[in-house]
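Everything below concerns the one structure shown next.
Heads up, one of the protein chains got dropped from this complex, but the rest are sitting where they should.
What follows is chain A.
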Amino acid sequence: MRLIFDIALTHISGRGRQTIVAMLGVAVGVGFSIAMAALMQGGQDDFVRQLVDTMPHVQVTDEHRTARRQPAEDLFDAAAISGLRPRDDRRGIINPTAALSWIGGWIPGRFAATLKSQGVMRYSGQEVGAVVIGIDPQAEPSVSPIIGDFKAGSFAALAAGGNNVVIGDTMASRLGAKLGDTITAVSSEGLSRRFKIVGLFHTGTTARDEGETYVLQKNAQILSARPNAINEINIKLDNPNAAPTVARRIEAELGYKAVAWQEANESILEALVVRNVIMYTVVAAIMLVAGFGIFNIISTITHEKARDIAIMKSLGFTEADMRVLFVLEGVAIATAGTLLGWALGFTMVYALSLVHFEISTTGREMTRLPIAWSTLHYLIAAAFALGTAAVAGYLPARRAARANPVDIIRGAA
């Protein structure tokens, strides 16, 4: 084996320039594959992390997945009722205290109940449509997606006496109101109530910054004339991956629709799978190109060394020896290329990680490219490179090993 290796080395070093070109081909392929994987994986991780951070891991609402069974269906076997929609129940989640204490009994994480309703905010003649969210200022921060985005005030300020509200900065500017001003909330039931702005947030999501308003749960219940009602329970789990299991258990027990974040984002998560398939296809394509370089050089060497192959066979080398020889040459070039490609990939990923850019026109949001550092990317790129090289070396090697030495020796004499 050592002998075959020595011979392989003489062959590839004898074709220095071509070897270097083939090696660079592999290096560029491996390097770019690594950089691309780091970017794609980084983007994906970042995206999923944002999903997991900003969404409740499980959201229980006062809806049902299927319409309630109708009395007629209970009475008559033949009765089939279609086209029913689940009814909006003004009472929200029935028996909320029992439901919450049952959830509190076993859930590995935190949760908070809210009452969400539609309304309008008014200030000095301006009107903006709003989702009025009634929260518990103690429980909400542990599940709230906006908790890190306060520009002024906080949820705690809601409880500070009087009727208070927290709104987004975009809504504030559309209303022309600022911290400390008193705005009027009007519910879809036609009830109105005045609230003092005690907090402003900016999440970067326009729908939130312009549409969400937070008040105490009690105030939301009064405003919508639904005493003691809640219609949403948001749950954050210690382990986000447990969400589907938790959701299934809640739904089975309470009967209300419980949606895990994975379900809520199913189509997005599917798109990520497609993205990965595309990425590996591109990696395979890049490696195929690198493989051509190797195929090219190994073919050249087998032709150039046809005489040496014949003489080695006459000395007692087997066809398998000759195949191993050329596959080894291909793999050796790919190995050198892979090492170089690792260095190249690492450098590119590092360089990318240094890139800053500004998204917002105001220049406030400085962002870095999302980058994933993963040894797996290096190993996958290497596996692709070495696998391609083995095939690219094997094809000409098989041909060369089979050739009849007599024909070559006759021709060369």
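By our rule, contacts are C-beta pairs under 8 Å (C-beta built on N, C-alpha and C of every residue); 3 or more make two chains touch, one makes a residue touch a chain; residues count from 1.
As a convention for this text, contacts and distances are computed from a predicted model.
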| item | value |
| --- | --- |
| Complex member absent from the view - protein name from UniProt, among "ABC transporter ATP-binding protein", "Serine/threonine-protein kinase RsbT", "Diiron oxygenase" or "Ion-translocating oxidoreductase complex subunit D" | "ABC transporter ATP-binding protein" |
| Sole residue of A:G211, A:G387 or A:P405 that reaches the chain not shown, by the stated touch rule | A:P405 |
| Identified contact with the non-displayed chain, of A:S124, A:T245 or A:S314 | A:S314 |
| In chain A, positions touching the absent partner | 2-3, 7, 10-11, 14, 307-308, 311-321, 404-406, 409-410, 412-413 |
